[in-house]
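So the structure is just underneath, and the comments pick up after that.
Missing here: one protein chain of the complex. Every other protein chain is in place.
As written, the chains take the letters A, B and C, and residue 1 is the first residue of each chain.
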Amino acid sequence: MNLEVKIAGVTFKNPIILASGCCGFGQEYDKFYPMEALGGLSLKGLTPNERQGNPPPRVAETPSGMLNSVGLQNPGIDAFLERELPNLAGRDTVKIANAAGATVEEYAYMAQRLDASPIDMIEANISCPNVKQGGAAFGTDCSMAAQVVTAMRKNTTKPLMVKLSPNVTDIVSIAKSVEDAGADAISLINTLLGMRIDISTRRPVLHQNVGGLSGPAVFPIALRMVWQVAGAVKIPVVGLGGIAKWQDVIEMMIAGAKAVQIGAALFGDPFTPVKILEGIQQWMEQKGISDINDIIGSVQPY
Amino acid sequence: MNLEVKIAGVTFKNPIILASGCCGFGQEYDKFYPMEALGGLSLKGLTPNERQGNPPPRVAETPSGMLNSVGLQNPGIDAFLERELPNLAGRDTVKIANAAGATVEEYAYMAQRLDASPIDMIEANISCPNVKQGGAAFGTDCSMAAQVVTAMRKNTTKPLMVKLSPNVTDIVSIAKSVEDAGADAISLINTLLGMRIDISTRRPVLHQNVGGLSGPAVFPIALRMVWQVAGAVKIPVVGLGGIAKWQDVIEMMIAGAKAVQIGAALFGDPFTPVKILEGIQQWMEQKGISDINDIIGSVQPY
Amino acid sequence: MAYLQGSFPIIQKQQFNSDTYSFYIRCPEMAAQTVPGQFVNLKIPGFSLRRPISVCQRDDEVLRLVFQIRGEGTKELAALEPGMKADLLGPLGNGFPQLPPKAKVILAGGGIGVPPLLALAQVYGRNATALLGFRNKESLILEGEFAAECDTRVATDDGSFGYHGFVTGLLERRLSEGPADMIFACGPLAMLKGIADIAEKNQIPCKVSVEERMACGIGACLVCACRTVRDGKEIYSHVCTDGPVFDSREVVL
Partner (left out) sequence: MAYLQGSFPIIQKQQFNSDTYSFYIRCPEMAAQTVPGQFVNLKIPGFSLRRPISVCQRDDEVLRLVFQIRGEGTKELAALEPGMKADLLGPLGNGFPQLPPKAKVILAGGGIGVPPLLALAQVYGRNATALLGFRNKESLILEGEFAAECDTRVATDDGSFGYHGFVTGLLERRLSEGPADMIFACGPLAMLKGIADIAEKNQIPCKVSVEERMACGIGACLVCACRTVRDGKEIYSHVCTDGPVFDSREVVL
């Protein structure tokens, strides 16, 4: 049975990737099961300099989901390359660096720094809703998104995946813009902007007032966008948003995703990725599917 | 204890309105409890001519939510005025006609027809994701939204509420456009575009492929948008999207909604509005709040 | 008529085979109003949408529901035990039209479409012929209970019990024995089509009970659309209020 998928020249032993911001720099869930079980890891979002992120509270519960407003807390690219990345050396899973910046120049700088690193792939995060400068602004405007990608493309030959924001009127035109600007792959979705208010204090639950919604609640939106984008671009699409069980992965892949990422579901059940892999294999066996690639984009729309 | 709210000159005995498309023409839930218990009813979306809507399946289940793709099935404005509206005569609750069209001219025509009717308020639905022509297109573009409102405004002196789509990059600018064009109130949100796929048949669950997501899953998104819009316009805002319990109503009102609408929650528990009213009253008593208007927009953001 | 909704105790549970269950639920007010062919909309904790399940039998106090595990919701439902409560909304739908009890009727059921016909078997008794189709012997349900009320004939797709073949075969046979005033049918779409065709050919009025995905169950949301032809015009009727029982010449199967 083949679970291997290829994205932008990178081989993933299976299509299950942990989502950025939900698995630190890979060490935490490695304490439950070896990271070698996974197709890949999208590491915590990085910026040129250390960021402390937003004040707490940074998390709120919502029906079948959660809001976060971490705001890209990270040690900065230098500390990452010196202190964190070496811990992943020799570990047999695809390592993806998730990178963000406050300006086009910062994105370009991130690409340049990562180009010289042993990272397998770069994921440009143009969709973080939790930072004031840059972040989402780049992901909600076609020309800004293209500028970021063009600038990064110039500075790296590493496979470049661009992560899109769902907080847009027209996801397809953003996707086409980043494809045209030279992206090798697209991942979507990042979080949807949401809010909760504590009725006893009349204050927002999040100190940032608003935050990013993720978890099963957003799955139908993510699936719709993955389907729309996969049908409109030629580069591979990685689907995420609300995946919690193996059926969700099959749905995403049938819709056109070549691989998927798993975020919030880890917090409820750290073993989600392992259970999903088991479920997928059982399903393939039952259905007599020998290669997972055969189901990608196999949806038959009306 | 005062639960009365005033929106665009119309008095609602309480802030609980049933959402359009979820309560037919008011008769169905009247079999559980008299519609007089409600602040108002937003009736099934109407178009100039009869519409049969989309082929089934028209509904799919999602985590804490549902997708629908009804596609504005309705008997047309004539049949509504002749056969349906008379059934509501003398019933003491605010009757809101929800109107849509495929062109600006059709919207204008709907306003004109409703202007001459005993309806209390018009809700312009510029946000239906389930129809090919018009519908969402009007709600996702500031200038088209404004055109619709301007055209309707010319043809009616009835209070005109405009219902916005959440499938946009910038909800605030759409809201401002319809305010500037003469809307008396804004209601939001309509449904978010989503999808589900049946993995055994590899076909979308909905015959329309995609449909509108509603239910508790969308509540945090709705709340965020209501808060943003209420802070940006001077006309009253009616909040909806995912409301299922009294706490949700309080959150919406604290965020800035003057009233709320309840849709999908009715399907799980038809008594939702009645239970919500009880809950609100108990809470007000406990907190010593004598007028519900005192909490509107009382959120203290960080 | 008012709709009723509430949580009612399951007083008895039967398991017929690996995936089919029967629940007896005490809900006197609802039971008293229910007629054969109507259904209830069942709320299962953790699921957004209610599940429509036909009433199999009723008395003054109790509704009997028979259902099959088809997905996550019915799986959860099957895990309920006597003493626990079920949240029902009902009675819903139009039900089967009522003929004089002496009318000669044919009850044609397939698989999980069989249970709703049992109430009719009780009404028409020996004037009814029940034609029940199942995949195989293992999936056979309620045969004894039908046989106690009326002339009952069983078909299995694989011939492991009764007639080897489909309900349509049993129907042709039954009609060769004599006329009937009406056919009531419930089961998979392919079966309903076959039954409707035979009814048409033989000029026998035929009522079919159809399924469609639902939300409200009471005509408020319009999701449960069903193609029907009325006055020569094709329209979308709604299974929850215009149905689930339609005339076979009216509904586009």
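Everything below uses one rule, namely that a contact is a pair of C-beta atoms (placed from the backbone, for glycine too) under 8 Å apart; a residue touches a chain by one contact, two chains touch by 3 or more.
Source: prediction; values computed, not measured.
Among the residues A:P15, A:P48 or A:G65, only A:G65 touches the chain that is left out of the figure. Checked against the full complex, the one of A:G24, A:G76 or A:P301 touching the unshown chain is A:G24.
Although one chain is not drawn, the whole complex shows that of A:P48, A:G139, A:G215 or A:G241 it is A:G215 that touches it. Where chain A meets the chain that is not shown, the touching residues are 21-24, 28-29, 31-32, 44, 52-66, 68, 70, 73, 215, 264, 266-271.
The rule is simple: only the chains that are shown with their structure count from here on.
When every chain is reduced to the mean of its C-alpha atoms, the one closest to the centre of the whole protein set is B. One finds 36 Å separating the Cα centroids of chain B and chain C. Chain A and chain B have Cα centroids separated by 33 Å.
For chain C, the set of residues touching two or more other chains is empty. Multi-chain contact residues of chain B (touching two or more other chains): 55, 60, 62-65, 215.
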